[in-house]
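I have a structure here, written as structure tokens, and I will follow up with some questions on it.
Here we show just some of the chains, and they stay where they sit in the whole.
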Amino acid sequence: MNRITKSDHSFDHYIIDLLNATDDELNEIAKTLGLGLSLQELRFIRDHYLIKEKKATDIELQTYDQTYSEHCSHKTFKGFVNTPEGTINGLLKSYIKKETDEINAPWCYSVFEDNAGIVDLSYEIAVAIKVETHNHPSAIEPFGGAATGLGGVIRDILGVWANPIACTDVLCFGPLNYPYNKLPEGVKHPSYLFNGVIDGIGSYGNSIGIPTVNGATVFDEDYTGNVVVYAGCIGVLRKEEYVKEVKKGDYVVLAGGKTGLDGIHGVTFASAELTKESETTSRPAVQVGNPIEEEKLKRAIKQISEERLGSGITDIGGGGISCGVCETADKYNLGVQIDLDKIPLKAAKMAPWEIWISESQERMLLAVPPKNLEKVIQIFKDEQTDATAIGRYDDSGLAKLFYHEVKIAEIDLKSLFEPPKTTRISAWIPPKFVEPELDVPTDLGLILKKMLASYNIASKEKVVRRYDHEVKGQTVVKPLQGWNAGPNNAAVLKPLEDSLIGVVVSSGLNPRFGKIDPYWMAASSIDEAYRNNIAVGGRRIALLDNFTWGNPEYPDRMGSLVEACKACYEIGKTYEAPFISGKDSLYNESPLGPVAPTLLITALGIIPDITTAVTMDLKKPGSSLYIIGETKTELGGSEYYNLYGYLGNLVPKVDAQNAINSYKKLTTAIDSKLVLSCHDLSDGGLGVALAETSFTGGLGIKINLEKVPVSEEMRLDYLLFSESNSRLLVEVSDNNAQQFEKIMQGTKYSKIGTVTSEPQLEILYLNKKILREPLNELIKAWKTPLEGPR
Amino acid sequence: MKRQDIRVLLMRAPGTNCDLEALRAFRDLEVTAELIHSQKLFKTKNLDDYNIIFFPGGFSYGDYVRSGAIWAKEMEYRIGKELKAFVEKGKPVIGVCNGFQVLVETGFLPAFNGKSIEPEAALGNNTHGYQCRWIRMKKVNKGNCRMLSEIREGTIIQNPVAHGEGRFILPPTNLVKLLEKLYENDQVVFKYCKEDGSPANEDWPINPNGALDDIAGICNPEGNVLGLMPHPERAYYGHLMPTWTSTGLKKYGDGYQFFESIIKYTEKNF
Amino acid sequence: MEIFLKFICLDIQELKTSTWFVIFMRFKAFVYVTLKSGYSDPEGETTANALTGLGYNVVSVRSSKAYEVIFEASDESNAEYLINEMCRRLLTNPTKDDYRIELSEL
């Protein structure tokens, strides 16, 4: 029997009879309407309509489809996971949020609630932060995908009434020299994606005038088929402007760009695997960004929040108007009535359901009390953008949609926001890789230069300079340090004119570790983000988690996800760094296989006085150089093994208790103004960190390698290139050395050498010279690979 | 006139985005500075209330067509007469980055023989694409640009640049003659230079965009309209300088003298 | 060809003072804007390098912008006049740009 019938109305409007529909029929309906709903969800909806004794309409089912999608409802993170050790009731609840709840930090202002995580900056001011993924669209159309990804996350910040002050981006590509003939059909070349993504982020961020201040660029074979694009945004807001009091009778105001056929079914697309047809079939889901439209929105929203004219706000992202409107209504226990005819359209011919779920960019949704409506609309007009009242909130608990004066949908909001829970199966089997047996190289200097020239370590100037990181005049510690443009550990921003308080942003990710062990990968990422933040003087750190994983319906992908979540709970808790926001992007699979499990940790710290911030460049000849932390034979997933084509097994672990102990002391030393420079040890270990700090400051180094604290006797190459966590290089002026050592007592640290005025890096081992390289050669090796014309 | 009576008009359009730094600088110097949407001015047309007009950087109208072009033409059409009258009174008009582009597109710069109808110069695509980096520029103006007379000739200033279209160029058919004229009129104000002040010789990245003869900023023959690509407003405070953690922190950075000079000049002469 | 009957003034400057019936026609113009020779074209060079890097024997690439403008004018010569004016006033900067127009009636 045909369960879908067209209504008598002149426009696209279908009635769907779900009564007693069989599984096959349900699947058939989903297929006809292009829905991504699972059978379990379809049955749930069918039963809901049975109880209500009514027929469904196409637009109603489309609404369920949007709301239940992985992208909007996070069903994997909220659902059940059956593991060999038992059932987990929600990864989010059992690990991530649990960590936050148990830490219970009083400075967390609003977490895991709104569009962004919000923490205190001062008594009156708060900082909001959000990081998003935009992988699938960027794989299809790198420029537009990345640009609209950034545009979307900026709207998340606008969506908590905050004023955006900075952006971040973390990008993962296949190797730029990947052979063309090995690319499967439909997969674009890494260098095409690289240029497109960077131009897209740059063009959007620069045009809207928000500096992009921190990020990372990673290259690995496993990203060839699945490019990863994370975009983040940070904003500040006065707490009293954080208005959330939508009431019955308030208007639903849609502001910004017009609604078009672009971006329809973006959500379902983002929650599905990429195939070779994605390029053509997914086309409407990829969009062209218009940063100037968003710039206008930003100005208007700032004024509206300053004058407290709105009662609520949210961005329009995944799921389009349907999600924004229904979520708001449900959040305030209200109902809503929308007149779809009022929505300004780009395209002449759009079906009502298309208008309702279109994800056209640069739109925001405001709730406005009747007395302020006129004023709000005028503010948008003055910025040369549109705002329209498209409906009103009521207390019905229903979303009622009208089109050409016909009621075309009546959706029970409760059923929409309490979807059936999914159950996933997890089974993590640790892989075994070859632990290489390498000869000890004779020329360590040559190896160091090769390490510096590897894509993952080499200078990312070509990326960073494409982004304006100075606009707004608040960037106190910049991504690139000084005239030699060394890699700073974190960015420091000074967002308030009348205060010296600063915001510190850093990030950590270690995808190669994740191929070996997702638990220690996550632990390492947390440690890296945290120690980068500490290194410049940050503290009171909040974390964001962004998971990019393969298809969670495979038990092994799910298993590694569980491992990573466990580490988030355990390591994060020991660091007392609460998670305040995050996002997951699953189903990153391509004809080349799943994406490397990639957890990005973003750390947001504060620094009470930006004038005490520490950069990574050496400052003064004659000062002492210290290493903090212990070096271990942990080269699994290291750049050094990678140089020889190996992955290895011995992945770096994290001794969280000891790490946090030394970090706290380092902060004390920084606050006592004892620290001249500080650089974190990460990719390429000690050797690379020494080279970077040295050529950035234009000063030499002489160290004795035997002074480095080790867990066991180590080969010199391993000692130099091991990527053990929780280590930092610290420069202390000679006359402060004693005081510094006193503070660091009780931690693993050691003075390993001195800063010299000779422009060279000299490493001795038991008085034997094992490496001596002029700084200009090191910097050349580091800068060359990603420099030059594009 | 008294400092607190000085009124600065900062204009903005959709996509202007370096306005708040500039506003902050003027306010720090204790003058009255107002940031106004150009649409509003198109209605009131009252430029006469102001002593200084400042066009901030950004991407006005997305820099579509050409950087600054759309805003420039719109302005010319709507308040062209009023702007021209303002300039002819000798009052300072300054454009930074996108503002410079606007002044070139409206014909207020270089304005060899008064405001031109069509642009006489262009800010073309950078030789190395969009770049955000710190540069050094030297003040080479011999005194014609009186609003900067507080900055000694030969002073080297560190400022950031951030643009994709900022390569100063003149028409190829008449290049040599026009360049000569630019120097003859003492219209060249800032040139990109090396650390020791020697010429960049169009070498990238010392000259970050490939500008003709390393020109970073120019003024009109009368000296009261000034445009430059680098951003003094982003180097206003000491903690914004690129090496403050190693060279020591001062309250103000290299951009301070730029704004201070303009204000002092206005104080003395109006 | 379509013919549009519109309330419109002949002189845009007089918009506020006078309106009367005029028969207007619709035109389509392709405008190609290229950098004058003598200027280096960074985008073109980058593209040429990239194509060479992909293994093609590329001698040179010049990049340009193009606009398809659909507009109204009273007749063909008026249309030609208007589109040239648009080019000079907005679409090009004569210092650096050359342009070429392909005009057709719709």
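As written, the chains take the letters A, B and C, and residue 1 is the first residue of each chain.
Heads up, the rule we're going with is that contacts are C-beta pairs under 8 Å (C-beta built on N, C-alpha and C of every residue); 3 or more make two chains touch, one makes a residue touch a chain.
Note that the structure is predicted; figures quoted are calculated from it, not measured.
Colleague: What copy number does each protein chain type have in the complete complex contained in this file?
Modeller: Stoichiometry for the full complex in this file: A x1, B x1, C x2.
By our rule, only the chains that are shown with their structure count from here on.
Colleague: When the C-alpha atoms of chain A and chain B are each averaged to a single point, how far apart are the two points in Å?
Modeller: 37
Colleague: Roughly how far is chain A from chain C, going centre to centre by Cα mean, in whole Å?
Modeller: So the centroids are 42 Å from each other.
Colleague: Using Cα averages as centroids, what's the distance between chain B and chain C in whole Å?
Modeller: One centre to the other, that is 30 Å.
Colleague: Touching at least two other chains at once: which residues of chain C meet that condition?
Modeller: Where chain C meets two or more other chains at a single residue, that happens at 46.
Colleague: Any chance you could list the residues of chain A touching two or more other chains?
Modeller: In chain A, the residues touching two or more other chains are 789-790.
Colleague: Mind listing the chain B positions that touch chain C in their complex?
Modeller: Where chain B meets chain C, its residues are 65-66, 69-70, 73, 105, 118-122, 124-129, 169-172, 210.
Colleague: Which of the residues in chain A come into contact with chain B in the complex?
Modeller: Against chain B, chain A makes touches at 202, 206-209, 290-292, 295-296, 382-384, 464-473, 475-478, 481-483, 494, 497, 610-611, 613-615, 617, 619, 677, 697, 789-790.
Colleague: State the interface residues of chain C toward chain B in the complex, per the touch definition above.
Modeller: For this pair, the touching residues of chain C are 35-43, 46, 65, 88-91, 93-96.
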